[in-house]
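All protein chains of the complex are present and in place, except for one that has been dropped.
To keep things simple, chains are lettered A, B and C as they appear, and every chain counts its residues starting from 1.
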Amino acid sequence: MNFDLTEEQQLLQNAIAQLLQNELPVTRLREIFESETGHDEALWKNLVEMGLGGLVIPEEYGGAGMELLDLALASETLSYGGAPGPFFGHSLAALAVSLAGSDAQKQRWLPQLATGDAIGSFAFAEAGSVWQPEDWVMAGGDTLTGTKLNVPYSELADVFVVGVAGGGLVLVEREASGLESHPIDGVDRARRIGALIFEATPCESMPGAAADRVRDAALVLLAADAFGAGTRLADMCVEYAKTREQFGVTIGHFQALKHQLANMAIDIEPSRALYWYAAHAFDHIQGESARSAAIAKAHITDNVMQIARDSVEAHGGIGFTWECDVQLWFKRAMFDRAFFGVPSLHRERQAQLAGW
Amino acid sequence: MNFDLTEEQQLLQNAIAQLLQNELPVTRLREIFESETGHDEALWKNLVEMGLGGLVIPEEYGGAGMELLDLALASETLSYGGAPGPFFGHSLAALAVSLAGSDAQKQRWLPQLATGDAIGSFAFAEAGSVWQPEDWVMAGGDTLTGTKLNVPYSELADVFVVGVAGGGLVLVEREASGLESHPIDGVDRARRIGALIFEATPCESMPGAAADRVRDAALVLLAADAFGAGTRLADMCVEYAKTREQFGVTIGHFQALKHQLANMAIDIEPSRALYWYAAHAFDHIQGESARSAAIAKAHITDNVMQIARDSVEAHGGIGFTWECDVQLWFKRAMFDRAFFGVPSLHRERQAQLAGW
Amino acid sequence: MDLSYGEEYEQFRTEVRAFLKDVWPPKGDEAELSKEDGARRFRVRATEKGYLSRGIPRKYGGSEQPSDEIRANIIREEFSRAHAPMDVKGIGTAMLVPTLLEKGEEWQKEKFVEKTVHGELHWCQGYSEPGSGSDLASLKTKGELVGDEWVLNGQKIWTTNAHTADWMFCLCRTEPGASKHAGISYLLVPMDQPGIEVRPLPQMTGGADFNEVFLTDARTPADHIVGKRGEGWQVSRSTLKHERNSIGSAAQSALMFQGLVHLAKTTEYDGRPGIEDPVIRQRLARLEGTLKAHEYSGLRQLTANAKGENPGIIQTMSKLIATNIGSEVAKIALDLIGDDGMMDPLESGGMMARPGSQSSWINQYMFSLGIAVAGGTANIQRNVIAERGLGLPRDIYAERSSGK
Partner (left out) sequence: MDLSYGEEYEQFRTEVRAFLKDVWPPKGDEAELSKEDGARRFRVRATEKGYLSRGIPRKYGGSEQPSDEIRANIIREEFSRAHAPMDVKGIGTAMLVPTLLEKGEEWQKEKFVEKTVHGELHWCQGYSEPGSGSDLASLKTKGELVGDEWVLNGQKIWTTNAHTADWMFCLCRTEPGASKHAGISYLLVPMDQPGIEVRPLPQMTGGADFNEVFLTDARTPADHIVGKRGEGWQVSRSTLKHERNSIGSAAQSALMFQGLVHLAKTTEYDGRPGIEDPVIRQRLARLEGTLKAHEYSGLRQLTANAKGENPGIIQTMSKLIATNIGSEVAKIALDLIGDDGMMDPLESGGMMARPGSQSSWINQYMFSLGIAVAGGTANIQRNVIAERGLGLPRDIYAERSSGK
């Protein structure tokens, strides 16, 4: 009975945190945030050299052969540090190929994805906030025609895992004919998105039926990312309360603010165990996996969005400005909350999965 | 353009407040609260001598010929003073007979109701939290058979306005054959309720179609009553904060409590205008009457219930005891919120009436 | 209780309508005028009739009408219905002019009031500084009298329209030895000078509605002070208001709510129009309860103001209630728009552009926070309600800091 991280897991989180502290001061983060691509090759290189390109890729394909929990822990720490870039979409693509790819597909893609030489992404969303595998409309087959929205780093990725009607997954390469990508101006410039437009675009069917697993993994990673953002925001507020003065004392003396920060803490801290459990269930408790993922995504992203709003207020006027760092994690929270469906949708799934 | 009370209306409220201050110290209120009947004949006599038995009964029948707004104002002030007794049910019965009674029915009942010599009540609710005229199931006709629940002062009243299937109203006298009354142990011992069981009980049909109007009036009076309870609770909390000491100062110095009291104030004070408007609309803006009544009932009773909970907390441990007066208005709030349907029901009606 | 306006006022309304019908939109030759000139001509006429600049004496370009909240409200309603120009908006008419009329020298009134109310002079307000938010007494910008000029050094923040203003009215610390509140003066400073630099201060939405103003040996003549030296704190608090617009904020909230209902009717949510979703319906209905209570409380305040009575605690609450409503509107909207909740609020369009309305809701989602902080944080508002409204003890730190 041990509901705690292993030493290796703690080392992984510490190493990521250390890297970001060294390589991603907030000035650099802002440059990437405001850049054309939202991607920094040097940072990406650093991350993949730590093995983050292939955490869940089997060792035989050059990955670390780790579990979703490890990926989620990495997501939390990357989010806390504000890391921009394709880690999220890439990780899910790598997971999808590992779970559902043919041997040939694995041979071709996993080693490149593990080293980060190829960047992966996934294209699930369709117009009308449609995300769930059972709702996908775009037909599969040998070629694809249609549009997928909100594809992480659609401008950058080399290979896409695409969801098709019936809940199947197919692989599309960047160079495939009839494939166009258009950037979408998303709110979180640290996680870029775009639309993919397919016009008789050749694709390869993936034999395994893993769309639901990939969905659950995405929900856990979004929850972990939101948790990282929420703790960062809460920490920023506490720090601000300890330094900013008003009426001759630090504002942390004001009981109303103290209580708002205490409420923030009780809205975020218990969520750590919630996403851990969801990740652990994905890895080891099959029967609870889907429901735990839905609960974690709905609960954490919703709470963190409120924390983000309260963080603006805890900072006073300055919290509302571009120059205040609150906005960076505020927008991260907006992304995590909306991506793959708003909380109410997953709460309804949570109810259904309980047989309510 | 004058959205304010007339001098007469202010005098009415002051006179009621004065009477309760003189005649209903909280020790007396507690005696009635804990008594067998929840009714005090002396208090009732005082109230009807002020004309409160027949505020909305036309002058030709011995009433004051006033409007629902006046009745609502009286309800607010009676509630603020914690007045127990049959005023609520009696007033609605008087209104129902005034609106829907035949000439003979008016002749027979209104003068007695106006003087308070006869006490009226109404029997609308059926099992399953059924309240709305369109949902009534008990069949009308020359006799009634069935059960009505949550009838105000069913043990005491001399005449009942009873709702029947199709939304009609009938009159039943206390002495009618086959009529049994059984008290129900309600939470608010200042407003007693009971069940009426009809067994081929003779009744008289009322010719006017006024069930919807009576429903709207009931909602406004419950809103006004809840408003009175909410202001009383908020006032008690402020008073307590100004007198109770902790750590060497009155607890009103603590910013967290100050802000809770400020939040209480913004949750109650604007509601004054909301119930005024609903009453005024009932009297003068027919098209807005039903919807305004639904909004006022849902909004005010819901807010006041939360204020009641927060009032317990603002008083600390003592707030949870029987001897603390918070409980008296807490229970009033519970009655006002549940009687004639919980807030979500009226919010759905509010949505439907807007054509949403 | 009577929600009609009565015969006298309805008569007045008829006059206003007839006037508007005649002159707005501009007819004949006037239709040829530029939009700006047309508005200016219109304002002159409306002022002659007593409809605009009602609290301003005639000699300073106003119509000098007795205060009448009801007439003021009818004017607002009818002008708004006809889309006619109202009084020139801005911090100059709202705050500087009343202050000058109450505390200014005669020459100051002559020089500034008419041009400001006619929209020929634009103002910005220099109160807030970095580090002094709700605690104005701690401001640090210095003014030193050097010869016949004030020389100013320091920094102001949250200065709306600083880049378009001709003048700034500001608070500076001019009496270094004096205690906190007593050392402040109220100065009028021309913006077009080398000592003043205006930098936009973009907000998190990407837009820039605020500025920072840096004063480096900025100058203004010695007599451009309102009130005496060291009286700036009191001068800045003159709250002379001719006719309050007690229902304006509720009208704004109501418009936002209508927009939200429209959004719910036209947005698909979980496979049907959002308005049909039971959870959305309940949330809208609950919010509408708060909104209606706020609106009708505005009518109560209007009535009290018209009678010259004190409306009581309710008047301390408007800002916080409006903020709460704005915030809830934004949250419901965010749920309704689903994936569009990830879009950039300033999204400029382009191939994948969604209808403008969605990104405007994201803007609103963030901007509702700006409203909260602009009127002083919600915590400051709650202090005001608790202390002024409920009579609870003053905040110990604020009290200490004010030296009382």
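To be clear about the criterion, a residue touches a chain if its C-beta (ideal position, glycine included) is under 8 Å from a C-beta of that chain, and two chains touch if they have at least 3 such contacts.
Please read these numbers as outputs of a predicted model, since none were measured by experiment.
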When the whole complex is taken into account, which chains on show are touched by the absent chain? A, B, C
Which residue among A:146, A:252 or A:341 touches the omitted chain? A:252
For the full complex, which residue in B:12, B:74, B:110 or B:125 touches the chain that was left out? B:125
For the chain left off this view, which of A:170, A:274 or A:338 is in contact with it? A:274
Per the definition of touch given earlier, which of A:29, A:56 or A:69 contacts the omitted chain? A:69
Contacting the left-out chain in the complete assembly, out of B:188, B:225, B:269 or B:283: B:188
Could I get the residues of subunit A that touch the absent chain, sorted low to high? 1-6, 69, 238, 241-242, 249-250, 252-253, 255, 258-259, 261-263, 265-266, 269-274, 276-277, 280, 284-285, 292, 295, 298-299, 302, 344, 347-348, 350-351, 356
Had the left-out chain been drawn, it would touch subunit B at residues 125, 128-129, 149-150, 182-189, 193, 195, 245-249, 253-254, 256-257, 309, 312-313, 316-324, 326-327, 330-331, 334-335, 337-339, 341-342, 344-345, 348
Subunit C, residues in touch with the chain not shown (by the definition above): 277-279, 282, 396
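One rule holds in what follows: only the chains that are shown with their structure count from here on.
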Farthest chain from subunit A, going by mean C-alpha coordinates, please. B
Measure off the straight-line distance from the CA centroid of subunit B to the CA centroid of subunit C, and report it in whole Å. 42
Quick one: subunit A and subunit B, Cα centre-to-centre, how many Å? 54
Please output the residue numbers of subunit B that touch at least 2 other chains, ranges allowed. 255, 258-259
The positions of subunit C in contact with two or more other chains are 379, 382, 395
